[in-house]
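Sharing a structure, written as structure tokens. Questions coming.
With one protein chain withheld, the remaining protein chains of the complex are depicted in position.
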Amino acid sequence: MKTYYKILVFVILSGVCIAGFMVPIDFIPGLGERARNLFFHVPMSWVAAVAFLMSMVFSIRYLMTKNMDFDIKAHCAAEIGLLFCVLGYVTGTIWARVDWGTFLKIDEPRMMSILLLMLIYAAYLILRSSIDEEEKKARLSAVYLIIAFLTVPFFIFIMPRVFPGLHPGSADDAQSPGGGPVVKNEMNSTMRIVFYTASIGFVMLFVWIYNIRVRIEKLTIKKLRRIAI
Amino acid sequence: MFKSSVEIFRKDFKSELRTRYAFNSLLMFVIVTIAIIKFSLGDEKTDNEILSGLFWIVVFFSASSGLSRVFIKEEEKETSVALKLSTSHPEVLAGKLIFNFALSFLINVVIFVFFIGATGIVIKNYSGFAITFFLGNLGLVSVSTIIAAIISKANSKGTLYPVLAFPVLLPLLLSLIEAGKLSAGGVETDRLLSEFLFLFSYTVVVTITSFILFKFIWED
Partner (left out) sequence: MDSIVKFLLDNSRVLVMLVVLIIWIGIFGYLWKLDKKVQKLEEPD
């Protein structure tokens, strides 16, 4: 990673931290200042979904090529994705405690979908830790991830829009009837700028952490090989 | 292809008849679970909705202790090499799917009978519940067979199964619980059609993917 990239990440996310709390926001009825959670919670959840997609694609490529590099990439993306998934879930669940009065609302589709994502990530990492041989570990966990992924698009993209829920964009959302995109109607232009900047910033942060993680993993494998020789 | 799958099913069925290990232990498991449910409910009158949810919980956990055995058995007795030599991989998977389906159907009928006896659940729409039951069995078997194949190659076999199977089964369970609740409540079968469609398509998708990916698990 180039130095300017890191500095750019720092500047963007610091800016998001400051602007996210300081810019005047349109008061969405019933939310008030709590709507600022949007700048952090939504990008984090999105990064988790993107990371999941990445590790899925790398798993397929691993099974096609049997190149260990893809396996390293797949499980590093899954680990960092789990981190962001937990962050997105925690920011959401605290918010839900305040606004909906409960930490876990089970008939809320988006909450179910992020819970499912978290469970799949965790099960995937547990499966990896229970196999010793490198090659077998890569093969089996890739197969598991692909099977587990079958329902994820349905859970992330379709279910929250089709079923009634409390998140914006649900089927019974009065402000965007027909289950439109989440960001369409509820933000003014300043909020939108901060929101998109935050999304870019979090994705860049993810790429950086992921890069460090892959390099550490490669160093570990190299060292293990040297010891074995 | 079909012939050798049936042959594998018959082999498993015979070895099961000889020891009756899987069936007996599952039977005990079911009796214990339903007894615990009965104890915790006491004599209270419980909602049909909660009861039909509890029913699928019993089904899920009995599947997790019973259906995961098919591939572990081969690994433990080291007969998987012989299987690998004598047949190709889709045939093995098909044979195991048939065996698991037979076992799961049998044990779920037992669960159903015991459950009605113990809790006195009233099902108003029997045909709807029967279709849900059948499709649920198919889905459960398709998922648990491929997960069983994965864990048979891992180290900690017993505890791993529920952890791996739950996220994959969750969509299925949600739909099953919903359909079970509705049919127990007496909703007509036409209105359950969307749930049936989801259950069926999920099963088909998982089965096709298992057939594609099984060769990566089976090769060693």
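Each chain carries a letter (A and B) given by its place in the written order, and its residues are counted from 1.
Here is the rule we use: a residue touches a chain if its C-beta (ideal position, glycine included) is under 8 Å from a C-beta of that chain, and two chains touch if they have at least 3 such contacts.
These figures come from a predicted structure and were not determined experimentally.
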Inset, instruction - Taking the complete complex into account, tell me which visible chains touch the one left out. - result: A
Inset, instruction - Can you work out which residue in A:Val86, A:Ala122 or A:Ile209 touches the chain that's missing from view? - result: A:Ile209
Inset, instruction - For the chain that got dropped from the picture, name the residues of subunit A it touches. - result: 1, 6, 9-10, 13-14, 17-18, 20-22, 33, 208-209, 212, 215-216, 219
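Keep in mind that, in the parts below, only the chains that are shown with their structure count from here on.
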Inset, instruction - Round to the nearest whole Å and give the separation of the Cα centres of subunit A and subunit B. - result: 32
Inset, instruction - In the complex, go through subunit A and note every residue touching subunit B. - result: 63, 112, 116, 119-120, 122-123, 126-127, 130-132, 136, 139-140, 142-144, 146-148, 150-151, 154-155
Legend entry - subunit A-touching residues of subunit B, taken from the complex the two chains share: 146-147, 150, 153-156, 160, 163-164, 166-168, 170-171, 174, 202, 205-206, 209-210, 213, 216-217, 220
